[in-house]
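Here it is: the structure, laid out below.
Every protein chain except one is present and positioned as in the full complex.
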Amino acid sequence: MTEFFNDWGITALVFLPLVGALLMMLVPAKDEELHKTIALGTTVITGVLGGFMLWDFWGMGKANWSTLQYVQDRTWIDVINARYFVGIDGISAPLIALTLLVVPLVLIYSWNHIPNPGNAKMFLILILVLHTGMLGSFVAQDLVLFFVFFEVVLLPMYFMIGVWGGEQRLYAAIKFFLFTLFGSALMLVSFLALYWVTGGTTFSIPGLADQVAAGDIALGTQVAIFGGMFLGFGIKVPMFPFHTWLPDAHTQAPTQGSVILAAVLLKLGTYGFVRIAIPILPEAAVEWAPWIGLLAVIGIIYGALGCLAQTDMKRLIAFSSVAHMGYVMLGIATLTPFGINAAIFGMVAHGLITGMLFFIAGSVKDRFHTLEIKRLGGLLVQAPKMGWILGFCTMASLGLPGLAGFWGEFPAILAAYSPAEGISTTLFRVYMVIAALGTVLAAGYLLWLLQRTAFGTPSEEFADDPEIVDMHASEWIAWLPLLVLIVFFGFLPGIIFDLTDGTVVDRLGSLVAEGSP
Amino acid sequence: MLLNQFLGLAAILFCIGVYGVLTRRNGVMVLMSIELILNAVNINLVAFGAYQGDVGGQVFALFVIAVAAAEVGVGLAIVLLIYRNRRSIDVSEADLLQG
Partner (left out) sequence: MVATLLGILAQIEQAPFVRPAIDWHAVAPELVLLAGGALVTVFDLIFMERGRKYIPTLTGLTFLAALVPVLTLWDNGIARSLFDGAYITDRYALVLKALFLLSGYVIVLMSTNYMAEGDYYDSEYYQLISASILGMLVMASSRDLIGIFVALELISIPAYLMAAWRKRDLKSNEAGLKYMLMGVFASAIMLYGMSLLYGLTGDTKLRSISSAIADQGTTPIITMAIIFVIIGFGFKVSAVPFHTWAPDTYEGAPTPLTAFLAVASKAAGFVALMNVVLYAFEFQPEIAEPFIWLLSAATMTVGNLIAIRQTNVVRLLAYSGVAQAGYMLAPLAVYEVNGIEASASAVVTYLVIYAAMNLGAFAVIMAAARRTRSGEIDSYRGMLNWAPGLTVLMTIFLFSLAGIPPFGGWFAKFEVFRVLLTGNTFSGVSLAVIAAVNSVVAAFYYLNIMKNMWFMDAPEGTDQSKLKIPSPLVAALAITLIVTLVTGTVLAGPLRNATDFLAF
């Protein structure tokens, strides 16, 4: 088994969904049940395979988590030294697990929620392609390979928003596409620049990190290259002021699209910082850290204030994403192992919680055909179970201790108390205070959302609507795992912290050696 | 060896030809102008060949003559086709396609 994992494991994991998609292309479109079965079956098989691999990875013990496991390093494009180089370590493992979990749940939810205008075949194929792209981005250890997978994600999402989205879908889809395309173009340029300044011998991430550490590249060059990556990843996160595509994309995307976008796609940006930008260019990261921190706290406050101004439930959740990703970025900006561990935990927690919130928003929309907050109300009366789940998720989202959200936000704020060597401590303590203030605002808007949608009496227009029923079976199956995990990680956050800590310390390299122990 | 005179003649022919292509609107006249350019080329090639004492130029000129004949044959066929369909060979009237 281990031998299989070592030789083929990751390749099988990444490309299984694509095989499923190819299989589905051969099946005629009218056989929707079969399509759903194949799609779900493929992702479950992928999930099981991934589960075994991660279990095996877990079994290797803490000492081995920081080295890349199941590495495959094969020739790909010889002349430019781009290789098919993939592997899993402590940073990617939690995110791979998140992806493997969320996609099957989305497909279960899709069982009787194919959005208009139908065409289940195409919709499910796009989700499977997306799956391959996301898994590939998390395992790639070569910049060219990473870039390819990073772009693969773009296309299915564009079509999901554009075809199955809401009324403003054209605008949202094109905005999403052009923003991300612009970012990734700059990212590619900085990858190429990095390749040349290190002598043009490798695109592998560990290799480049070693070369930058060993060589004497002018700090100015490093800062410029980091800037390119910053734009590429920052747009994807999204950081203030590049966040404007997100509310549009989220509001217009179908539920499944929103969930995947919130749960996994946004993490590609932050993952890029943790995996690529900071380990390769630590010195430039120190220069950039105050700015990243600044934009992060602006994002936190701006997102929270934005939430208070929203009238649409989905848009509100989207703005809360901007705020939450602000905490993640603040954790990253401290450049300490503590902060980055918190950031990775924050990514997973945000994926679970916000994914859940978008699921609920989708179901509410299905029943009420609107997401306007002022027309909703009394969810607890009409659909009590769903109402309580909404309550639970808002609590998790505002960072209630004992639920997963807490462990993403609190340590990130704490980490800002003492950032890495070379970064202004005073500045980051100011950021810390502002970020802490953000949690209060978060509590404000989330409780306000809860109060106006779940509490109270149903508005007259929906009072006797027979379509408004409580949870469907498919919703239970899709949501339960997420809910359980939110509680589970709330009580046992150590599992993820243990997993990531060694790797983060190892990847930060010089930053840790110079800074505090 | 009077190389310069030959080259001068060729250059003049070339210029007349290019001028003709750019200004004439009659399909046949455009083809004739192109023939002038090709003849300029031939004069050049033969003159240079003789000057350098090399047969390559003459051989090249023979190829040009042969291929030009084919070209003009095809060209006239297309002009004739247009004339049949349209009763005119004015190039500027061929303006269905624009952009």
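Chains here go by letter, A and B, matching the order in which they are written, and residues are numbered from 1 within each.
Operating definition for what follows: a residue touches a chain if its C-beta (ideal position, glycine included) is under 8 Å from a C-beta of that chain, and two chains touch if they have at least 3 such contacts.
Since the model is a prediction, treat every value here as computed from it, not as a measurement.
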Residue of A:Asn119, A:Thr221 or A:Ser474 touching the missing chain in the full complex: A:Asn119
Of A:Phe138, A:Phe159 or A:Tyr445, the one touching the omitted chain in the full complex: A:Phe159
In subunit A, positions touching the absent partner: 25, 29, 75-80, 82, 119, 121-122, 147-149, 151-152, 154-155, 159, 162-163, 169-170, 173-174, 177-178, 181-182, 185, 189, 192, 196
Residues belonging to subunit B that touch the chain removed from view: 1-2, 7, 10, 14, 17-18, 21, 27, 30-31, 34, 37-38, 40-41, 44-45, 47-57, 59-60, 63-64, 67, 70-71, 74-75, 77-79, 81-82, 85-86, 91, 94-99
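Rule of thumb we're sticking to: only the chains that are shown with their structure count from here on.
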Gap in Å, rounded to a whole number, between the CA centres of subunit B and subunit A: 66
